[in-house]
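Complex shown without one protein chain; remaining protein chains in place.
Entry: chain A
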């Protein structure tokens, strides 16, 4: 059996005294597209952020391609990896944020090139060509010399996705990538994500776009109170929810 791209086992996470993840198990194979849905505070974003250790986790295992993220077991104790190791592991996955988080002092193409040059040690001219290619893929090649402040939200998000994808991650994490966008800009970003999904990219998404989650995912995970409430193929979850909580959530989400 092949090693799963992502394997989360019994994941626990606390913010102070509040336990926000109460034992999550989730496995993703290569090419899977999994959407996390649920009301705010249910732990979706925290779960996503544990995968690349933007949040530390207290218990359980997050493994990307069989490698535990952030920690190792030593003589039965759990030890945090060195900073450099964690940085390497983070680059195995790519992430797009709700607020894009482009580097404001760099043009679009330099945003995409930075990780290639500094982390992947790609020569500059190769990095430039690759970055240009990815910007073209997200429809932003003509804007490559523009700075983030000169771009619309949708355009910034597409550059941010190109920046993440250019690193050739084994898994892409999308954290509510359309939540901060004006309604008319949502579709251009979703089109890019859909395009990547159809290309076989392994993706874990947190989204409030139910129709999109329905269309793009193999598996939809409904989170409630820090646990997985229900998971399955989109047809089953959206059209045949087992729990009342999910049914109510979908009704409120106007699906």
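The rule is short, and it goes like this: a residue touches a chain if its C-beta (ideal position, glycine included) is under 8 Å from a C-beta of that chain, and two chains touch if they have at least 3 such contacts; residues count from 1.
Throughout what follows, contacts and distances are computed from a predicted model.
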- Message: Not counting the visible chains, the remaining one has a UniProt entry; which protein name from "histidine kinase", "Nitrogen fixation protein NifU", "Amino acid ABC transporter permease" or "Dihydroorotate dehydrogenase" does it give?
- Response: "Amino acid ABC transporter permease"
- Note on the structure: Filtering A:21, A:36, A:109 or A:167 for touch with the omitted chain leaves A:167
- Out of A:52, A:202 or A:219, which touches the unshown chain? A:52
- Contact with the hidden chain (one of A:4, A:115 or A:241): A:115
- Query: If you put the missing chain back, which residues of chain A would it touch?
  - Reply: 52, 54, 83-84, 87-88, 90-91, 93-95, 97, 99-105, 114-115, 118-120, 146-147, 149-150, 160, 163-164, 167
